[in-house]
Each structure stands twice: as C-alpha cells, then as structure tokens.
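Worksheet: one structure, shown below.
A single protein chain has been omitted; all remaining protein chains appear in their positions.
The block that comes next holds chain A.
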Amino acid sequence: MSAPTTTRPSKRPTPRPNPGGLGTGARMLLSSRYASVLVTLLLLVATFAVGSVRYRGFLSGQVVLNLFIDNAFLIVLAVGMTFVILTGGIDLSVGSVVALSTMIAASLLQSGWSPPAVILTVLVVGTTLGFLVGLVIFYFDVQPFIATLAAMFLARGLCYVISTSSISIVDPFFVDMANARIPLAPGLRISPSVVVALAVVAIAFAVLHYTRTGRTVYAIGNGGQSAMLMGLPVKRTKILVYAISGLCSAIAGVLFTFYTLSGYSLTAVGMELDAIAAVVIGGTLLTGGSGFVLGSVLGVLVLGVIQTIISFEGTLSSWWTRIVIGSLLLVFILLQRALTPRRR
C-alpha cells in the first residue's frame, strides 16, 4: 500500500518556488514565507541607495565586495546562529568562542605549530564546546540561554588562561591569507575569507533545505512534541545545532585571525549580539521554525552597509552604528509581527 513512486499523478503539483531562489518573484512576494527576507533585501537596497546618493564613490563594486571582506567572519557566525535560532534556541557563546579561537591559534602558532594543525585544533575545540553545550541543554533540560551564557563565560575565561595580553601572528601562511586578494574583474577583488564564508553559506543552505537533519531543525522550531511524534531525530538534531554553531564560531574565529592577525582575550566582545541581530534582521523568527540562512547573510550585509555609511560620513562616531542597528531591530521585529498574522 505504499504510494506509487513512478506514476505521475494526474493533478498538477504546482512547482513550489525553490527555497530562497529568486526566480519566481511574483509568487515569492505573495507568499508570506519569503516576505520577511524580501523586506530585508529591499532594506539592503534602500540603505545602499541612500549611501550612493549621499557620498561620491559609494556606488562601486568594490564597496559591495568590501562588505563581504569586512564581514566574512560575521556571515559565518550568523549561519551557525541561524541553525540554533531556527530550533527556537539561542547561542550566546559565539563571541567568546571567536576570541578563544584567536587565542588558541595565536598561541599555538607562537609555539611553532604548523598552520593546518592549528586550524584543525581550533575547529575541533569549537565544535566540541558546542557539542558539550548541546548535551547539557538536551539532557539536563537547561534553557539554551543559561547553558550558552555559561559557555560564554567559560570560553572567555579560557582566553585569559592562555594569555592576558595580545599575541600577534607572524606566521607566513596567516599573513598571506590576510593580505591575499583574489581578482574577480579589473578593480574588483575579494579575500580568501570571503570564499570560505560563501562556502559555509552554501553548505548550510544545502543542509537546511536538502537534508532530513535540516528539515528537522525547522520541525523542532515549530515547538511541541510533533517532531518527536513524527519520528524525526529530535535529540540528535537538537545537540547537533549547538555543535554546528560551535564549529561556525571556530571557523569565524580563524577568519577573524586572518582579518586581525592577532589573538586577544578581549576581542569579539558582544559579537554574539551582532550575529543575533543579523539573523533577526534577516527575517528569522526568534521563536524558531521560520527563516532562511540567506536572510541572515542579507542581515549581515545590512549591518555592514550601515557601518560603511557611517565611515563615509567621517564625522559620526561609530556608536551611531549601534543606535541605527538598535532602531532597525525594533523596526524589524514590528515588521515581522505585521507580516506574519500567524495565529488567527
């Protein structure tokens, strides 16, 4: 009595717009599922347009690419955070894990480890930390907020155990990665970190939309017992999202060392909040179950454009970034409310 798999049903299964694909514009506009991501895209374009009108030289390809170069690590962080938030959780430890990763990398390089071994160690430490946090959250039924808060303090504390002062990196591979630029077209270049970040985004997209694990992430975010009763691997997935977030934090940490060429205990303070802000601005619901990883990328770019505008303005202090982000977040949460009349 299993369903026929070969015979095509007479009824048309109307093709659903590919998740996140931008081809079928009209349908997507109408479908509220993509509405919040589209709003983010419009916002990004609008902010960019404001910059272009106000400042000469703003409207250039390299300014756009610099958004990616300057925010590659944040993109990776936001990807990991998206997994966690989609399940209805939160990960406050990512900023500290970035700092810890820079410290581990810098100190190991200082003691003469080879760059591949260093990077591998950083990734293993980050993933393990996230995995442990996931275990605690699942088995002791601890609020993700509290468990990751504990991990945040733990990771930050470990930084100081390694060293209280900044360690600079002189390893040739890391220096190369920091300075290397890949030319795309005349006058347009990206850094290797951008390639890594985009690869992470692509993998995350594939996992979320084309694997059972990914769909289980969404299923868990729907809340209640349904996912478990449907026989989906809830336990494994719940733990896995924190491991993924840990891995992403470690990758972000490595990219951050490429960017700053140093390890420092006090770095990346509050970066977890930037990641959360990017995810929310990208249209993912904090309650879980709804959102897209591409939205989070757009969210990061919105934050990046605001920062760029403020640096173009020149006279404004960087605190204004915070004020604008704060207002934007508020606007976005209100927009999400308006766009998703979910319950009756």
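Everything below uses one rule, namely that a contact is a pair of C-beta atoms (placed from the backbone, for glycine too) under 8 Å apart; a residue touches a chain by one contact, two chains touch by 3 or more; residues count from 1.
In this section, contacts and distances are computed from a predicted model.
Novice: Could you check which of "Monosaccharide ABC transporter ATP-binding protein (CUT2 family)", "Cbb3-type cytochrome c oxidase subunit I", "Na(+)/H(+) antiporter subunit C" or "3-isopropylmalate dehydratase small subunit" matches the UniProt name for the chain that's left out?
Specialist: When "Monosaccharide ABC transporter ATP-binding protein (CUT2 family)", "Cbb3-type cytochrome c oxidase subunit I", "Na(+)/H(+) antiporter subunit C" or "3-isopropylmalate dehydratase small subunit" are compared with UniProt, the left-out chain turns out to be "Monosaccharide ABC transporter ATP-binding protein (CUT2 family)".
Novice: Give the residue, chosen from A:G130, A:G221, A:G282 or A:G304, that touches the chain omitted from the document.
Specialist: The one listed residue touching the chain not shown is A:G221.
Novice: Please identify which residue in A:Y139, A:F153 or A:Y210 touches the non-displayed chain.
Specialist: Answering carefully, the residue with contact to the hidden chain is A:Y210.
Novice: Going by the contact rule already stated, which one of A:P116, A:P172 or A:G231 would touch the omitted chain in the full complex?
Specialist: Considering the complete complex, A:G231 is the one touching the chain left out.
Novice: Extract the touching residues of chain A with respect to the undisplayed chain.
Specialist: 1-5, 7-11, 13-16, 18, 33, 206, 209-212, 215-216, 218-219, 221-222, 224-233, 289-290, 342
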